[in-house]
Structures are given as C-alpha cells and as structure tokens.
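Here's the structure we're looking at; comments come further down.
A protein chain is absent from this complex, but the other protein chains hold their places.
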Amino acid sequence: MIYVVVGAGPAGVVAAEQLRKLDPLANIMIIGSEPEPPYSRMAIPYYLTEKIDESGTYLRKADQHYSLRDITIIQQRVTKIDTAMNTVITESGEKYRYDKLLLATGASPSVPPVPGIDLPGVHNCWTLEDAREIVRLARPGASVLLMGAGFIGCIILESLVLRDVKLTVVEMENRMVPRMMNEVSGNMIKRWCEQKGVDVHTSTRADSIESAGGGKLKVNLNGGQSVEADLVITATGVKSNMQFAIDSGLHSDQGILVNSFLQTSNEDVYAAGDVCQGKDFSTGEYTVQAIQPTAVEHAKVAAGNMVRGHRSEHIGNVNMNVLDTLGLVSASFGLWMGAEGGDSSELVNEDAYRYLNLQFKDDVLVGASSLGLTQHVGVLRGLIQSETPLGVWKDRLMKDPMRIMEAYLACSQAQVATA
Amino acid sequence: MLKSLNIDPGKCTGCLQCEMACSLENEGVFNTAKSRIKVFTFHEEGRFVPYTCTQCDEAWCMQACPVDAIVINAATGSKDVKNDLCVGCKVCTIACPFGTINYNADSGKVVKCDLCGGDPQCASACPTDAITYVDANATGLDKMRQWAGKTDNAGA
Partner (left out) sequence: MAWTRQVLRVNLTEGTCIPEPLNMDWANQYLGQRGLATRYLFEEIDPACDALGADNKMIMATGPLTGTMASTGGRYSVITKSPLTGAIACSNSGGFFGAELKNAGWDMIIFEGKSPAPVYLSIENDQARLVSADDLWGKSCWETDEILHARHQDPQMRIAVVGRSAEQGCLYSSVINDMHRAAGRSGVGTVMASKNLKAVTVRGTMGVGNILDPARFMETVAAGKKVLAENAVTGEGLPALGTQVLMNVINEVGAMPTRNMQEVQFEGAHKISGEAMLEPRESDGKPNLTRNGGCFACTIACGRISTIDREHFSVKEKPQYWGNSGGLEYEAAWALGSDTGIDDLDALTYVNFICNEDGMDPISFGATVAAAMELFEVGAINTSHTDGVELKFGNAQALCWAVEQSATGTGFGADLNLGSKRLCEKYGRPELSMTVKGQEFPAYDPRGIQGMGLTYATSNRGACHLRSYTVSSEILGVPEKTDPLESDGKAGLVKAFQDATAAVDSAGLCVFTTFAWTLDDIAPQIDAACDGDWSPERLVEVGERIWQLERDFNLKAGMTGADDTLPDRLLKDAAKSGPAKGKVCELDNMLPEYYQLRGWTADGQLTAETRSKFGLPS
C-alpha cells in the first residue's frame, strides 16, 4: 500500500505515525511545503519569548524520528490531486501515486480586506518565517499594533509585551477572545491586559493602513483615531488551505467536507485537522474547529480508516481551547455559550480574575468556560464527553460551580463512589 | 509486569502524608498545594478520595502535546513530562479528561505524576495502605479504564 499525507503539521505527522503502526509494510510519505522539519505552530509564541529555540518547536525531537519509522518527508507544495489516477501533483510538476491520501494541509491566516494590508511592516504570525520577522522588527521601544484579539492574537501578546514594545490591540468584537469567552470573561481579560499596560480597543476596526514615512505605518481606526506603529501584526482568523482540493473536485464548505469516517467526497481521500470540516461532538454538526487536540484525533481516526480492517467512526470532537494571556489562563469547552433549554451556573470574581461558567442540558454538563483556573480543568472535558449524569451534583454545581472536581469524582469514578 | 498505583479510598483517612511526600520528592518542599496527587474530601459522605494520574493507555496528554514533551517511561509505563521540552502551552491540561495534568505557573510547565520513576513516594508515605504500588492486573485500574473508554473518541 502507498499512503500519501499532504501537510506536515500535527495532523499529518500523527497520521503518518499511526499508519505505520497499523501497516508496518506500507509505503508512507508526508509532503509538506515549508522548509523546516515538521514543527508546531502552537510553539511559536514560546519561540518568540525565547523560551525555546527553533528546534524546540519541532513536533518530534528524536534524531531520525521519521527515517526510523520509514516515513519519507518531501518538501513540495501540492497543487493538484488527480483523483482519477490516484495521484497528487506538486508545484514543480512531480507526481506521487497513492492508494489512500490524507489531506492535512491545515489553515492559513485570513487577510483582512483593509487597504494597505500588503505594505511592508504588516505581518502575520503564522509560520516560523513570520516569527523570525517579528523578532527582528519588534525591538524594545517599538510601537506595535496587533489586529485581532482572538486566540492567536492573545497567545502572542505575551511575547510582544516581554519584548518591551508599546502595544496596541484592535479587536472588532466587543470583547477579547470572542470565540472562547463571553462578554463577562472576555472583558475580564481585556481589563487584565490594560492593567499590564496594553492599550486595548474593542468594538474597533482598522479601516486602512498607510505609510507614515521613516519606515513607520499609520493605522486609521474607525471613529477617526489613528495609531502610529513600527509593526502591524494581523491575527484576524484563519481559513482552511483547500483551494487545490476544491480545484481537484473535492466537495467543500468552510473546510473539506467529510463523512463520519473522515472520508471526503472521493473514497480514497481523507481529511484531518484544520482543513477538515469534521463532526462537532456537542452539536453533531460539521465544522472546522482548527485546534490541536482535534487535529490529532482526526489524524488517528482517519489513519485507521485508511488501513483495511481498522475502520472506526468518528464520534466528534469537543471543541475546546486553552489560552494564556499575559499569565491569565482561560479555557473553554463544548457549548460554552449554552444549550437550548439548558441551565447555567456562573461564578464571577472580578478582583481575583477568577471565572467559571458551567452549561448544563438536563443533568449533563455540555459546556464550560473558565478564567484563572489551572487545576483539574481537564475534567470539564471528561464530564462533557462522557455525558455523565450528574444527579444530585447538578444542584450543588448550580449553587457552587467550583465544586466541579468533587462532582466529577463522585459521578465519574466508580471506584470512588461513596460506600 | 508493570506496576501501577492502586487507590482504595475506603482506607484513606485524609492525612495528606501522600501529598507532602509527593511535593517533597518533586518540589523539594512540604507543600500540598504542589502535590501531583490530591486527596479530595467529601464531608457530607465522610469520605476521602486520593486522586492522581492512572497512566492511562490512551495518554490523552501525550497525544495532545504539540512538541513531543510527554514521553512513555519504558521502565514504569508512566507518561512523563520532559521539562526541557515543555513550552507550557497547556493543551494537555484540557485534553486529559481526568484532569490529572496541570499547569504550574511558577515553573511555566505542566506537572503530572511520574510514579517517582518506579518508587512512588505517596505509596511509601501512606500509613493505611490506601495507596499501594502493585501489579497492574491487581488494581481497580480496569474499572477506571472502562470509564476512560467512554471518553475515547474512536468508538469501535
């Protein structure tokens, strides 16, 4: 068998490893477009803070990790799939035949339609190459404007603050991290950032960027205000890397469409990770989650389905995120905005920057979001995904959501059920 | 034969010797706030429940780690955090459905039970045998793992 994996991010690498585990004799190759060994974008912020060097971002650390597993890595950009011939074709015209193909090409930053967005000094923070540029430009004392206070925007905040730049954040929504946090907690994060000296503008849009001379940029905000900056970083969301797949005839929506076996509209082609519009555990709908744990789980399930005799259905991923914004840790799980006809329990401590919001449907936890909590947060996922009936604990949690760990132990762990 | 921690809450008196032994071994200080094993008190029920990582086969934390910083200890089967590789991204802390890998803001890394390399200090310190380190077959681990199975994404 020949398995080709397109994309060298976490989904691609995990899938290749899983394929090898299940099919020791197969021919397995990863085709990726970036020059470095497979690395993790999750690690880039830590590279920016110099907590790690470049090799610290690599997905696998052992020497010869791939060669020992007989996984071939090819640096090429795939531009077309010939589904009739079971072949992928690269930019340079090379062709690779496959029996089963996995598309794990990830996502790219979306470029906001703002005049001047292509000026020098405006950067994404997505690839290692971007990171190197930011390190070069974000010198102490420089003015930096960050467009977008979503997950990626927030996660690089710290590295920018640590670099001692004068930082302004512009976010269109009415709070920070709008896809993870509600208005209460999103604004607690805003307040936290402001206390740390970051200038945060929510409900604000950059209308245009222009050159202000001397290498400086001028960002014009809606409402007339403008901000001068040495560097503008855009972090306004991502979109799946799937144009070549669409061009090759695969069905798509926000991402490449798959069935519950992560199989695309072509039976020999599968998709995983940020490019894949997979099933959401909580809603049953198909969405692009674009998060690390989902990418890894997609990869494992898809790889299994690519190998004869290992077929398994993907039951969906709990959407979840964890974020560290200048030391304030936030997390969200599942239906954190709430379920139709459900109940919620909320604890707000503005002074201590502590927040916990639990969302229930009947006596089952279906979503949660938290701020300032770092201990045992994983049980929120455990309770959501296991759909554990909380029984009497539901009422107790409605009164005091902080008892979540007790509730988890009492309801989930048979061995600890009270005698 | 791999060994694992067997926890019998019925024997636990809530004295926290395990937590102190753990924090001393791993942090060099008696500090229950930094223990990798935690004893939970159920006051109404009159019950104490020690709780830590079961070193589950699924190894959610290890799978979720984006930088290969969690590895299997071949000698003990534990999943160990490699401090020099962990970047502190915390993805493992939300991926682990048991909540047994946690972020330590002081170090900027995550921490979890590593069975003290095969000589778990919590078990040595426990005065009532509520925590023992025994052959994996003899433990109630299977029961816990059945539950873990419910969390497994790849349903058969």
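A and B are the chain letters, set down in written order, and residue numbers restart from 1 in every chain.
By definition in this document, a residue touches a chain if its C-beta (ideal position, glycine included) is under 8 Å from a C-beta of that chain, and two chains touch if they have at least 3 such contacts.
What you see is a predicted model; the values in this text were computed from it and never measured.
**Student:** So one chain is hidden, and I want to know which residue out of A:77, A:310 or A:354 touches that hidden chain in the complete assembly.
**Tutor:** Of the listed residues, the one touching the omitted chain is A:354.
**Student:** From the list B:14, B:77 or B:108, pick the residue that touches the absent chain.
**Tutor:** B:14
**Student:** So that we can see where the missing chain sits, which residues of subunit A does it touch?
**Tutor:** 347, 349, 352, 354, 400, 402-403, 406
**Student:** Given the full complex, what residues of subunit B touch the hidden partner chain?
**Tutor:** On the side of subunit B, residues 10, 13-17, 20-21, 23-24, 27-34, 43-48, 125, 127-128 touch the unshown chain.
Note that in this section only the chains that are shown with their structure count from here on.
**Student:** How far is the middle of subunit A from the middle of subunit B, if each middle is the mean of its Cα atoms, in Å?
**Tutor:** Inter-chain centre distance comes to 27 Å.
**Student:** In their shared complex, at which residues does subunit A touch subunit B?
**Tutor:** The touching residues are 10, 14, 40-43, 46, 51-52, 56-62, 292-293, 296-297, 300-301, 304, 312-317, 320-322, 324, 327, 329, 331, 333, 374-382, 385-386, 405-406, 408-410, 412-416, 418-419.
**Student:** If we count contacts the way the header does, which residues on subunit B are in touch with subunit A in the complex?
**Tutor:** 7, 9-10, 38, 40, 42, 45, 47, 49, 51, 60, 63-64, 66-68, 85, 87-91, 93-105, 108, 140, 143-144, 146-147, 150-151, 153-156
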